[in-house]
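Structure incoming, see below.
Then we have subunit A:
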Amino acid sequence: MANKLKLAIYWAAACGGCDVAILDTDEKILNIAEAADIVLWPIAMDFKYEDLYKMEPGSIDVCLYNGAVRTSEQEELARALRDRSNVMVAFGACASWGGIPGLANLVTREEIFNTVYKETVTTINEDDIRPATNYQGSHGELHLPKIYDRVWSLDQVVDVDYYVPGCPPTPETIWTAVEAIVTGNLPPKGSVIGGTKSLCDTCEREKTEKKITQFKRPFEIIADPKKCLLEQGLVCCGPVTRDGCGHRCTNNNMPCRGCYGPSEKVNDQGARLLNAIASIMDVKDEKSAAELAATWEDPAGTAYRFGLPKSLIFDYKKGGK
Partner candidate 1 sequence: MSENFEPKILGILCNWCSYAGADLAGTSRLKYPANIRIVRVMCSGRVEPTLILKAFQEGADGVLVSGCHPGDCHYVDGNIKTLRRTPLISRLLTQIGIEPERFKQVWVSASEGEKFGKIVEQMVEDIKKIGPYQKKTGDALDTVAHEVYQSTKEVAATGEEGGSHCG
Partner candidate 2 sequence: MYKDFTDEIMSYPGGEKIMACMQCGTCTGSCPTSHAMQYTPRRLISLIRANQRETVLKSLDIWKCASCYTCTARCPRGIKFTDIMYILKTLAWKDQLMEENKDITAFYSAFQDLIAKRGRMNESELVLKYSLKTNPAKLLEFGPLGMKMVLKGRAAIIPPSIRNQKQVQKILELAKERGGE
Partner candidate 3 sequence: MIYQYYPGCSLHASARDYDESVQGVVKSLAMELKEVPDWNCCGATITPSLNQLQSQILPARNLALAAENRGDVVVPCNACYMSLKKIQYNMAKYKVVREKVTEIFGQAGLRLTGMPKVRHLLEVILEDVGLEKIKQMVKKPLKDLKVVNYSGCQLVRPLGFDNPEDPQALDNLMSALGAEVLPFSQKTHCCGGSLITTQPDLAFQMVDSILEESRAVGADMVVVTCPMCQLNLDAYQDQVNRKFNRTLQVPITYFTQLMGLALGLNKNQLGLQRGIISPFKALEKIG
C-alpha cells in the first residue's frame, strides 16, 4: 500500500457539513478509502497536535481543509498542514471564500462579543467575562486560541492549490476532485472544481428581458417554477455563481445563494451581482431608485452570502498584502 494516497482532512470554522458531505459520497467513500490512507481526520480519529508536528514536510499528499480561518488555532493548523502537504485543497465554501462564517466580517469582534457575552436577554455575566487567550487555573496556566478580528478564507492565510466549492460540495464535485487527484490528472493550480460559466448557463428556466419592479423574499411568493427567478423579483445569485452544483436550489424553486462561489471571470461576486441587479431595476429617477432599492432586505448579506471575506474590500493576504 505504499503508493496509496496520504490524505488529511481538517475542520476549521465551519458547520461540519463538509465532513458529512464526504461521507455522503455513499458507496464512493469506499473507493476513496481504497485509494487513500487517511493520515489525519480529527472528526473521525484521535489525533494530537504533536502527531502532526512530527510529520515531515511532504508527508501528506492531499489535505482537504474545510472551514474558514477565524482563530489562531485554525491558522496554526492551516500553516502546519500546508507545510506538510503537497496539495492543499480549500474544501467547501467556507475554506474557499469564507462561507457563512465570513458574514461575521459585517461586524467587529467586539460587537459579536457584546452580543454573545453581554446583550442577549438570557446572558448572565455580571463580571463581564470575555474570551481570553490565557487563564491562570489551579493546575497552571491554560491557553486558548485567539479569536481574530475577522474571518479569513484559507487562501488568505496559506497558499491553496485547488478549490472544491459548495456548501457543502455535492458528492459529484467531491468525486470529480478525488478522481483528479487520484489519477494525477490535475488541472492548473488555482483551479476551482466545477463549471466555468455561471449557473444561468445551464438553468432551464425561461428567460426574457429582465426588469425588476419590486424585490421579494422567497417566503413572500410562490415562484413560477418555469420562469427566471430574478424576473420574479427574487434575488438569485445564479448570474454570478459558478455552475456545477446541479441546480440543487433552483430546481426546488429557491433562488441560488451563491455557494459555488464566483464564476470564472467574476472578481467580486457580491458587487457584481448587486450591480447587475441594480442595473435592471425598473426605475428612472433617483427617488424611485432609492425606494425600490430599500425593498431589498440586506443586500450585503444576500450578495455576499458565501463570499464576504473574498470581497475586494476584505481580500488581503493575512499579515500583509
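We adopt the following convention: a residue touches a chain if its C-beta (ideal position, glycine included) is under 8 Å from a C-beta of that chain, and two chains touch if they have at least 3 such contacts; residues count from 1.
Per the selection procedure, all candidates are chains of the complex that A comes from, given by their letters.
Owing to the predicted nature of the structure, the values given are computational and were not obtained by experimental measurement.
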{"item": "In-complex contact of subunit A, chosen from 1, 2 or 3", "value": "1"}
{"item": "Residues on subunit A engaged by candidate 1 in the complex (per definition of touch)", "value": "37-40, 45, 47, 49-56, 59, 72, 75-76, 79-80, 105-106, 109, 146, 148-150, 152, 267-268, 270-272, 274-275, 277-279, 281, 283-286, 289-290, 293-294, 296, 298-301, 303-304, 308, 311-316, 318-320"}
